[in-house]
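Quick notes on the structure that follows.
The complex appears here without one of its protein chains, the remainder shown in place.
Moving on, here comes chain A:
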Amino acid sequence: MTGKEIDSVTGVETTGHVWDGDLKELNKPLPRWWLYVLYATIVWAIGYWIVYPAWPTLNDTYTKGVFDYSQRAEVGKEIAAAKEAQAKYFAEIAATPIGDIEKNQELLPFVMAGGAAVFGDKCGPCHGKGGGGAVGYPNLNDDDWLWGGTPEAIQHTIEVGIRSGHGEARDMAMPRFGLDGMLKRDEITDAAQFVLSLSGHGTDTAAAGRGAKIFTDNCAACHGDAGKGNQELGAPNLTDGIWLYGGKLADVEKTIETGRGGVMPYWSGRLDPVTLKMLAAYVHSLGGGK
């Protein structure tokens, strides 16, 4: 750096830096307070390090700060406050019989929102986010229920599950008529034709006629003489057009041959009673409930 240089046009001192041989920058200084503000922010930052948790330390923890502040604790407090705000609803849900929840217009929006959230979490993976179901996973929106569609029945199903291993689980499975040699190949086809005819879907009346006897002998015990099903045993109604494992001839044949028995986990003990109740009320509200 040489001595000071004054730009002849403006009369302003230059910075002394030269670009491209002749370009020089004028020295237009920032106000000093600006610099002091920068220093102040640095001091502030250091204070911040001391006051709040800031630095990780070697032994896998961090400096705790002098205020004993913890974001985690703050969030915890907020959650507790939110829970407290909801407590009145929870108490009311606990006190209301499940059948009456839908009638309580004040409670219903809370139950719906809460139920939908848990449903999406716990039930959605199998039944679909809106309870639409899939092959092997019942559609919860229709009015066809294997184990009963009253709010109470739904709650019980959710609590104990189906073939879940729970002591009171809803248990009973469709036998393996083909695999276990109880029915022969053509008997299975005849029985399937008869089953399809119950809901008006049969195609081969002769086969269906032969199948009627087989049905009475083997299936009526659970599905009833008229094939209307039995919710005590979880036996599906075969006269409606709703099929859990498909309603084509091949589907029904396969069902008779290999048997069926899906599993639903039980939720008692894993969800608190109020949540279970909200969930049951929500499922009932999906539309199919009785």
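What we mean here is this: a residue touches a chain if its C-beta (ideal position, glycine included) is under 8 Å from a C-beta of that chain, and two chains touch if they have at least 3 such contacts; residues count from 1.
Keep in mind that, in the parts below, contacts and distances are computed from a predicted model.
Chemist: Out of "Cytochrome c oxidase accessory protein CcoG", "Lactate utilization protein", "Ferredoxin oxidoreductase" or "(2Fe-2S)-binding protein", flag the one the UniProt entry gives for the chain missing from this complex.
Modeler: Matching the unshown chain against "Cytochrome c oxidase accessory protein CcoG", "Lactate utilization protein", "Ferredoxin oxidoreductase" or "(2Fe-2S)-binding protein" yields "Cytochrome c oxidase accessory protein CcoG".
Chemist: Would you indicate which residue among A:N141, A:N218, A:Q231 or A:S268 is in contact with the undisplayed chain?
Modeler: Looking across A:N141, A:N218, A:Q231 or A:S268, the contact with the absent chain belongs to A:N141.
Chemist: Who touches the missing chain here, A:P56, A:G76, A:G246 or A:G287?
Modeler: If we include the chain that is not displayed, A:G287 is the one touching it.
Chemist: Have a look at A:D171, A:D240 or A:E257 and name the one touching the chain we're not showing.
Modeler: Among A:D171, A:D240 or A:E257, only A:D240 touches the chain that is not shown.
Chemist: When the complex is taken as a whole, what residues of chain A touch the one chain not shown?
Modeler: Against the missing chain, chain A presents residues 4, 6, 10-13, 27-35, 102-103, 105, 108-109, 112, 128-133, 139, 141-144, 237, 239-242, 285-288.
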